[in-house]
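A single protein chain has been omitted; all remaining protein chains appear in their positions.
Labels for the chains are A, B and C, by order of writing; each one numbers its residues from 1.
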Amino acid sequence: MNRNLGIAVIGAGYWGPNLVRNFGGSPGWDLRTVCDLDLDRARKVAGPHVAVTDSVERVLDDPDIDAVAIATPARTHRGLALDALRAGKHVLVEKPLADSVAGGRAMVDLAEREGLVLMTDHTYCYTPAVQKMRDLVVSGELGQVHFVDSVRINLGLIQPDIDVLWDLAPHDLAILDFVLPGGLPTAGIGATGADPIGAGRACVGHLTLPLPDDGLAHVHVNWLSPTKIRQMVIGGSRRTLVWDDLNPQQRLSVFDRGVDLARTSVAGSDRAASTVSYRLGDTWSPALPEREALGSMVGEFAAAIREGRQALTDGRSGLRVLEVLEQASRRLAEQAVPVGPPPVPRQATERVLEVSR
Amino acid sequence: MNRNLGIAVIGAGYWGPNLVRNFGGSPGWDLRTVCDLDLDRARKVAGPHVAVTDSVERVLDDPDIDAVAIATPARTHRGLALDALRAGKHVLVEKPLADSVAGGRAMVDLAEREGLVLMTDHTYCYTPAVQKMRDLVVSGELGQVHFVDSVRINLGLIQPDIDVLWDLAPHDLAILDFVLPGGLPTAGIGATGADPIGAGRACVGHLTLPLPDDGLAHVHVNWLSPTKIRQMVIGGSRRTLVWDDLNPQQRLSVFDRGVDLARTSVAGSDRAASTVSYRLGDTWSPALPEREALGSMVGEFAAAIREGRQALTDGRSGLRVLEVLEQASRRLAEQAVPVGPPPVPRQATERVLEVSR
Amino acid sequence: MNRNLGIAVIGAGYWGPNLVRNFGGSPGWDLRTVCDLDLDRARKVAGPHVAVTDSVERVLDDPDIDAVAIATPARTHRGLALDALRAGKHVLVEKPLADSVAGGRAMVDLAEREGLVLMTDHTYCYTPAVQKMRDLVVSGELGQVHFVDSVRINLGLIQPDIDVLWDLAPHDLAILDFVLPGGLPTAGIGATGADPIGAGRACVGHLTLPLPDDGLAHVHVNWLSPTKIRQMVIGGSRRTLVWDDLNPQQRLSVFDRGVDLARTSVAGSDRAASTVSYRLGDTWSPALPEREALGSMVGEFAAAIREGRQALTDGRSGLRVLEVLEQASRRLAEQAVPVGPPPVPRQATERVLEVSR
Partner (left out) sequence: MNRNLGIAVIGAGYWGPNLVRNFGGSPGWDLRTVCDLDLDRARKVAGPHVAVTDSVERVLDDPDIDAVAIATPARTHRGLALDALRAGKHVLVEKPLADSVAGGRAMVDLAEREGLVLMTDHTYCYTPAVQKMRDLVVSGELGQVHFVDSVRINLGLIQPDIDVLWDLAPHDLAILDFVLPGGLPTAGIGATGADPIGAGRACVGHLTLPLPDDGLAHVHVNWLSPTKIRQMVIGGSRRTLVWDDLNPQQRLSVFDRGVDLARTSVAGSDRAASTVSYRLGDTWSPALPEREALGSMVGEFAAAIREGRQALTDGRSGLRVLEVLEQASRRLAEQAVPVGPPPVPRQATERVLEVSR
């Protein structure tokens, strides 16, 4: 297969233009069509050289289109993706994969039956920093992962339909799924949250995920923090990594510092004692290439299709994220974190805030 | 009562010398005796002008001694304090108040029956930063407390007998008890932890405490972090405060930034909608006086005795801290966080670490 | 004059597109023409609704054009500006105003003779942070300015034709001219520099400017620093301001900290002694509006024309910056900082660097 792959982008709203720009500029792809119910918006995003349509059927019927990228509201992902898979198209879906585990599972099952690529657009996983994090974990540089502490807080836009866990935690969970050797743990999820301002949904959230061999991951998301933090610490048995996404001068730091524990037998006894020692070694901050994450992501989508393999962030990874979020929602419901009518966002202040983010 | 109060310090180990120095230098106190089973140690700490003894009885029999300060291991607090109270002495106890809620409650009850002051040495509460934090909450400057996020992590000494929650969280809990209008919440405590290195006790811990009116406090303590953070965020309905204890140049910041929600009635409907707006105001960092916390603490002990009132950090505050810790331990036990034989600390590396803290 | 002002942008290279975008989007301006010798480039920048030309004469002959914005290489500013002024057009010039004091002075003189607005595009002066800095100085909030310390360093592109002082210091000098009550001091300039890598021009530079009443301003610019700093401290008799342009969370801080000196007469003597005292007050970080600087700048250009007054950053301010730079170059020449053939920039690595800035 020497020709480029044909792609259509469905949905020209918030995220679609980014996909259009990256598929349009990628050497392996021919961007054929932009599809949106609002044809004017589609035209504006598509530019002069790309076809537009408001008909998904026409897209799915087009034999020159090998794959579709879905950037529509989450509740429509399932229907669109199933239709596209039935039409024999490979599918890329903006995160979250679907709005429920059931929906996501149906998509994953169908894609596997049809032998098609289903990929979740976990964009963060294609940033140079997160790619490096994965390398460091996979290569054993960090050793066994002991704990993860992920913080993603700022004065955020209160979303009209989802809580802070569904809004922000998918980023952290997708990254965890990407970097942890066994992928995202989905059993034994703990969660708590609060809605102290009466927004009708949790504005502060804490997630705990048990890791293999007695490790623990914790995710803190918060819409009410006056300061903005995006940081993840991955503590390993050999080294510990700190990712500070808002520090362009030192985004990743690898600390050769930690606690070591050696089991020793106690003389004249069958008891085993442990000896604690402390490593206080160097810190190292690897240089990271400058590369747009979305460009790498669309490249991976093409490579997965050509090589007939799962994408790095495949449908199953999107599904694991949904499984954790659904369990978290159940934990919150058990604690009766209040759910009420959605607030009406005031547009002007939103725009101010958007700029200041 | 114009004369100074007479004080004895019991225990000349780790914390005792600090108490001796501060009682010795305080205008309202006469330091009369230092008591330790190891008389040499007592002498070294007491200096040439203060009596020493290895007999608690002699201390309690001394009519010139109005109060005792107990700086012995936690498991001995209960017995010593009850004896002292029975002897009519006011009592200051190093934190934690006791090693169990039952012990702490016995102490509180006896002190109240006898009309004596029982005070917990929650030293942090007497730092200028925490005093200012209390002022800001109590004066209503922050408004209603919506959330608290407290982080106390570093490459810490694995304690031989207690887990990371009992080692580090008492600081956070004592501060919360001090600054929150209703004191520390003790119901509905959530906790999780992990012992990824096999130390036989949790080395990573997370605590959640429900606050009144749908608020939430979270405490993260960790012995395995390569970086050291001591930070507390108190998010209020009017302003949000950030305490960064390791930033001497800007220890406290008060942000006039936040999310406001106004309920409005929807025209022609009996539904109520909410309007979200965002405050993006100034930040203010109050100057803090330079003052040794222990000096203020021994002053408060004297004042409480003279004025016949409860101390700011009284026995009940120490008891609330124990109640939270015991609940947390139960949560961890339910999750089977492993408990095993204590490690044997290697002295040399400990000393290195101590210096580097 | 109720109609909008007509503007032409001359030069569609690096900076021109920003001017086109802002004049095109400003309510007070009609963008009529984009002029560039490369008509294709002009067309691309102008978009479908704006005329393009490669003839400056045609621009200057057009009666619907009230003003021109010049964004061409510095050595062409003088000729273009003088022609435009002679044609009765108001003129905005990208910084630096000209490539020599003589050139700048000719422009200023002609504009004043013709009664036309000549404005220098000192964009930084229209950022919310610098506007606030000016307010704080002008209102007396800082008191008398005692010292200024400005640092602008990073791993910078070695410019092919100018040294680091001419490349980076114009920003600092323009800001100083804008915020200091008497404008930029131009007498007694000290400068030193170094070309340690043999680039043929200074890559490290230090400027000192005496301020009124024994104050001192210092500017440090550096192309060789591995870290990026853009910071200015303005120390006043009442308060001190720190501007950290790379800290979006706290760009401006105002410290009520400083040294006060009171002169007192010495009893029984005609000597006067001084008493030193220290203020250790609060720090305050004002919220800054989000606003594009270039938008404010084109608004000021329109307002100056309509009100028949000098612009805030007028030709004279651009001229003062040139006067300081020329003196600095003389100081460097006296110290024989080597000047040689310009290096040939390697395009690929430049692009990498550009992204990483």
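Here are some notes:
In the analysis below, contacts are C-beta pairs under 8 Å (C-beta built on N, C-alpha and C of every residue); 3 or more make two chains touch, one makes a residue touch a chain.
From a predicted model like this one, the values you see are computed outputs, not experimental measurements.
Considering the whole complex, the hidden chain is in touch with A, B, C. Of the candidate positions B:4, B:18, B:100 or B:227, contact with the hidden chain is made by B:227.
Note on the undisplayed chain: of the listed residues C:37, C:246, C:259 or C:333, the one touching it is C:259.
Although one chain is not shown, part of chain A still touches it, namely residues 250, 256-257, 280-287. For chain C, the residues touching the chain absent from view are 144, 146-147, 149, 153, 155, 158, 190, 192-200, 203-204, 206, 208, 210-211, 213-216, 218, 220, 222-227, 233, 235, 237, 240, 242, 255, 257-261, 263, 271-278, 280, 283, 337-338, 341-346, 349-350, 352-353, 356. On the side of chain B, touch with the chain left out of the figure occurs at residues 227-228, 249, 290, 352, 355-356.
Here, only the chains that are shown with their structure count from here on.
Compare each chain's C-alpha centroid with the centroid of every protein C-alpha atom shown, and the nearest one belongs to A. Within chain A, residues 227, 352, 356 each touch two or more of the remaining chains.
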